[in-house]
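Written below as structure tokens is the structure these notes are about.
Removed from the display is one protein chain of the complex; every other protein chain stays in position.
Up next, subunit A:
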Amino acid sequence: MTNHCCGPGYASPAEAMRAPREKLLYTIAIYTGTGIQKPDYLCTIDVDPESSTYSQVISRLQMPGIGDELHHSGWNACSSCHGDASMERKYLIVPGVRSSNLHIVDCGTDPRNPTLFKVIDGAEIKTRTNLSAPHTVHCLGSEIIVSMLGDAQGNAPGGYLQLSKEFEIVGRWENSMGSIKFGYDFWYQPRHNVMVSSEWAAPNTFMPGFDLEEVGHLKYGREIHFWDFEKKEPKQTFYLGEDGLIPLEVRFHHNPDSSHGFVGAALSANIIHWWKDAAGDWQWEKIVDVDNEPHPEWPIPIPGVISVILLSMDDRYLYLCNWLHGDIRQYDISDPHNAKLTGQVWMGGLLGRAPEVNGVRVTGGPQMIQLSLDGKRLYVTTSLFSTWDNQFYPEIRTNGGCMLMVNCDTENGGMEIDPLFVVDFGKEPNGPSRCHETRYPGGDCTSDIWV
């Protein structure tokens, strides 16, 4: 190993792939919307196959109050400050989408037993920045930015909250939201001076649940935005139309020189690819189109609902989840214009293809995923968002969510559900909970950006 002298993360994606195997995972679990009057919490899960507690939750950090709806999370520092020896990947920022509270969790002092370091009160964020509903967290060198999906009253488009490395509110990060209608995820590629942001909906629209009819009333997003990253303002918008309904997770290639990136359009169930052409102009195209599936008793066919996408650290494979159909797919995107399906597994979903896996009834479908740095182990959770879970998979209230692991063939392509790994969140001590995003202590395939 090299660079012990330096800051967090790795000098390059290639170096990240050679890192030691992950032994712990941090996964959020919620009680918000379940009827159990307990706080949401951060689980530490043992994924060391040599350990006697392999495939179990080994510690639980409760948030101070109820009703946060923990969802995504991000580190205080990543490979973007690898060159800064004064920085350390120690704190996980864990927002509550509904409460707007930001929980700063110390995972560095005792990685097996994270502790709450600080809470930035949602009410203070609303008062000082007129923002609410935090979602994606990325570090920017020594600063932290969080996409906030609404204003203080839950209206779109919200904006971006900037925190200092001491977790003080700096204010709004962006200089302008331009004509952006909605916010959601974002990713930046500094060598191209670009950030790309996507669109879910206003908190007041998506938080109560999904009214499909509101899509036609333009209450949900269908555009992606290319920002001048240094000027902190949007520069160009692509209207994706029917091909890009509800564009969610944004992923650039890990390779910091690449201009290629991808977004999963959840409701259209398409993968949209963009890149900078020889003339220096951004272009986009659709590279994957998942067909809707008819249901024998329902009037409207079921879309895949691509709730997440992820790229392997070597940028060779793209993974996606069809949360309503119940499959995870692996595509070889060595040629990013031509995605080739190389693997597929089923767990849960509304089509009834895999109601039970590893002895556990899967309620929900494959949803958030996190891939090991070497690309071989994909950890999968099944809950999307409490209100949407309650609409599509009401049995999750009593069954809880679960985490499974998929073994990925990085040489020839292909995926297989690991028969020995399952974490059943239906058996949690305070009752059935629901698991969502996962992070690895040393960084993972969606946490780090190279500058």
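Following the convention adopted for this analysis, a residue touches a chain if its C-beta (ideal position, glycine included) is under 8 Å from a C-beta of that chain, and two chains touch if they have at least 3 such contacts; residues count from 1.
FYI, contacts and distances are computed from a predicted model.
S.K.: Choose one: "Ferredoxin", "Cation/acetate symporter ActP", "Repeat protein (TIGR03806 family)" or "ABC transporter ATP-binding protein". The correct choice is the protein name in UniProt for the chain not shown.
M.R.: The missing chain's protein name, per its UniProt entry, is "Ferredoxin".
S.K.: Among A:N130, A:N390 or A:T410, which residue is in contact with the omitted chain in the full complex?
M.R.: Per the contact definition at the top, the residue touching the missing chain is A:N390.
S.K.: For the full complex, which residue in A:T34, A:Q189 or A:N399 touches the chain that was left out?
M.R.: A:T34
S.K.: Which of these, A:C107, A:M207 or A:V360, touches the one chain of the complex that we don't see?
M.R.: Spelled out, the listed residue whose C-beta touches the missing chain is A:M207.
S.K.: In the full complex, which residues of subunit A touch the absent chain?
M.R.: Missing-chain contacts on subunit A: residues 32-35, 37, 66-69, 98-100, 132-133, 150, 152-154, 203-204, 207-214, 217, 219, 295, 297-302, 386-387, 390-392, 394, 397.
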